[in-house]
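Take a look at the structure below.
Note that one protein chain of the assembly has been removed; the remaining protein chains are unaltered in position.
Labels A, B and C are assigned to the chains in the order they are written; within every chain, residues are numbered from 1.
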Amino acid sequence: MKIEIHFTGEHIVIPPTAWPSREIGACLEFQGIVREQEGESAVAGLHYEAYEPMARRLVERHLHEVGALHPCAVVLFIHRLGWVPVGEVSLFIRVLSAHRGEGLALLAATVDRLKQDVPIWKRGL
Amino acid sequence: MKIEIHFTGEHIVIPPTAWPSREIGACLEFQGIVREQEGESAVAGLHYEAYEPMARRLVERHLHEVGALHPCAVVLFIHRLGWVPVGEVSLFIRVLSAHRGEGLALLAATVDRLKQDVPIWKRGL
Amino acid sequence: MPVEIQILAFAQARDIVGFSSRAVPCAPEETPRAIVERLAPGALITHLRVALDCEYADWDAPIGSAREMAIIPPVSGG
Partner (left out) sequence: MPVEIQILAFAQARDIVGFSSRAVPCAPEETPRAIVERLAPGALITHLRVALDCEYADWDAPIGSAREMAIIPPVSGG
């Protein structure tokens, strides 16, 4: 499985899609968008902070572990850091796989695990 | 829930994303791509045929049913018909929702139900 | 009082019944099974479903006021 992980302080620019082989049957993409309503209060945006080397290491390990259960061909993971206003994308994940089942499972598990133990924090402003 | 359903004989052109409100927190997109290996044999592409009025009606009904369980804001469903060569997209689904859970569930259920009873057929060529 | 209804056959169903579309006078009390047997005697419909006016229907229930009947092989969209 080919894995690419990026953290960026800039707008997330979604790379154009391309399939690495003629056996890719599913492309799944997730964009997490900053919402106005964060818990109890309305915010103008969120500020994201990461312990980047550890976050990268854990995301990569998660992807390998989850990918062993749900084999996929390519995963691209991009998390924005710093200030992200409402309506902009804080997280982008793309998964290419032969079948949709694996891609959906990997995508769901990746976001779940991100929220469990990957050292990234947000605060509303 | 806003629903848009299209069948097209042309290349699927993915519309640019836009969020209808400041409460959209997740955008999920699925692209189904024609693979070379279709069951036992290698193909150059697939030919898709639909009983379009019934297919449209069933997709819409499925989306309403599944959306009652997993409320989402917007669903865009585009299925290509006619000849689709290997590597090109035959199905595109975009789901916008407040939270990722609903979007993932709606997306998964929509493709599952598509494969159960929506009158669309493919044959390898 | 027979009325003309449109019979559609899709994908493999076309090969089984030998046509893709026909307009055929049918009585409201006729069943889809009887209509297919009349148009394509001996056609093997075991794996096919039938729809009346865009809704799945029973092969053995009368067509009633339906104006379109579709013969539907196993689907494979996506």
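Criterion: a residue touches a chain if its C-beta (ideal position, glycine included) is under 8 Å from a C-beta of that chain, and two chains touch if they have at least 3 such contacts.
Source: prediction; values computed, not measured.
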Touching partners, among the displayed chains, of the absent chain: A
Contact with the hidden chain (one of A:12, A:43, A:63 or A:118): A:118
Residue among A:4, A:49 or A:65 that touches the chain left out of view: A:49
Touching residues on chain A - with respect to the absent chain: 32, 48-51, 53-55, 57, 79, 90-91, 111, 114-123
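Note that in this section only the chains that are shown with their structure count from here on.
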Separation of chain A from chain B, taking each centre as the mean of its C-alpha atoms, in whole Å: 22
Inter-chain centre distance, chain A versus chain C - centres from mean C-alpha coordinates, in Å: 48
Touching two or more other chains - residue numbers and ranges from chain C: none
Residue numbers of chain B (touch at least two other chains): 32, 111
